[in-house]
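Of the protein chains in this complex, one is absent; all others appear in place.
Naming follows writing order (A and B), and every chain is counted from residue 1.
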Amino acid sequence: METTKKTIILFSGDFDRVMAALIIANGAAAMGDDVTIFCTFWGLNVLRKSGKVATNGKGKKTGLQSMFGRMMPKGTGRLGLSKMNFAGAGAPLMKKVMKQANAMSLDELFESAREQGVKFVACTLSMDILGFSEGELIDGIEYAGVASYLGEADEANVNLFI
Amino acid sequence: METTKKTIILFSGDFDRVMAALIIANGAAAMGDDVTIFCTFWGLNVLRKSGKVATNGKGKKTGLQSMFGRMMPKGTGRLGLSKMNFAGAGAPLMKKVMKQANAMSLDELFESAREQGVKFVACTLSMDILGFSEGELIDGIEYAGVASYLGEADEANVNLFI
Partner (left out) sequence: METTKKTIILFSGDFDRVMAALIIANGAAAMGDDVTIFCTFWGLNVLRKSGKVATNGKGKKTGLQSMFGRMMPKGTGRLGLSKMNFAGAGAPLMKKVMKQANAMSLDELFESAREQGVKFVACTLSMDILGFSEGELIDGIEYAGVASYLGEADEANVNLFI
């Protein structure tokens, strides 16, 4: 009855922390583990569609939710670094360094995780607070709350909060 | 001999991270799990009494400890955001967004956790370093060190560092 399932709560939307989460998830999936990444709060930004999106969903955003929405990055392409971000210049530098080192980009890590079957879950409570509707998030993900997370964590042998 | 006990090391005192910890703790407690939150470093601020408190306890604070004490927030009402804090304006905005979304406030999440029997432990080593005495922290919590944490973590099936 050994399990090798892994769960990651991706709370952070920082470029470097998202990268760490995706590297672990890709590695575990490559070894045959079930992996679920629960995206909460800033981590939801990873799942946002890029470009302008018509907000359907449950009613309208409040003014504050619109403001938060406009100020937060959309998708893996626009995240900032947790350290040495230099008002936004740090992440492009890190991307350049990664390219020079022939490391996979964040986008590639994300696509690889999806192809390997890593399950991405959007935290519905965070969505309610930040005013995100399902139409603003990418396709092929699941929607769930903390009870669902806890159920999966109980079945896993490694549970990280990133 | 399955366990569903959960432990959380609450290292951060950021509004959003504390909220994540309390949501997980409340969810687990509602599902019947034992939950212990070890508050260390900035996480100790969650347990501070608000208002002016006579510092009894073991001797006096040093000047530096007094300075750290004055600069750090007291209780769940005054924590800042880890991102987009805008020199303190971010947390009030987040609180307003949460209220508009009918989400529980941080205070309510904290009280709910206490009512559901979530155990809060103050890390005594952090207290020594930051110069906090027991009289400065709220009632009904426990005091312990890393050995106690490790003992509980060994009995738990989910252990998070937040």
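Throughout what follows, a contact is a pair of C-beta atoms (placed from the backbone, for glycine too) under 8 Å apart; a residue touches a chain by one contact, two chains touch by 3 or more.
Source: prediction; values computed, not measured.
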For the chain not shown, which residue from A:G27, A:G63 or A:G135 touches it across the whole complex? A:G27
Missing-chain contacts on subunit B, rising order, are 9, 11, 13, 40-42, 62, 64-65, 67-68, 71-72, 125, 128-131, 145-147, 149-150, 153-154, 159-161
Touching residues on subunit A - with respect to the absent chain: 4, 16-17, 20, 23-24, 26-28, 30-31, 33, 82-84, 93-94, 96-98, 100-101, 103, 157-162
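Note that in this section only the chains that are shown with their structure count from here on.
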Between subunit A and its twin subunit B, rotation from the CA superposition, multiple of 5 degrees: 120
What is the distance in Å between the mean C-alpha positions of subunit A and subunit B? 25
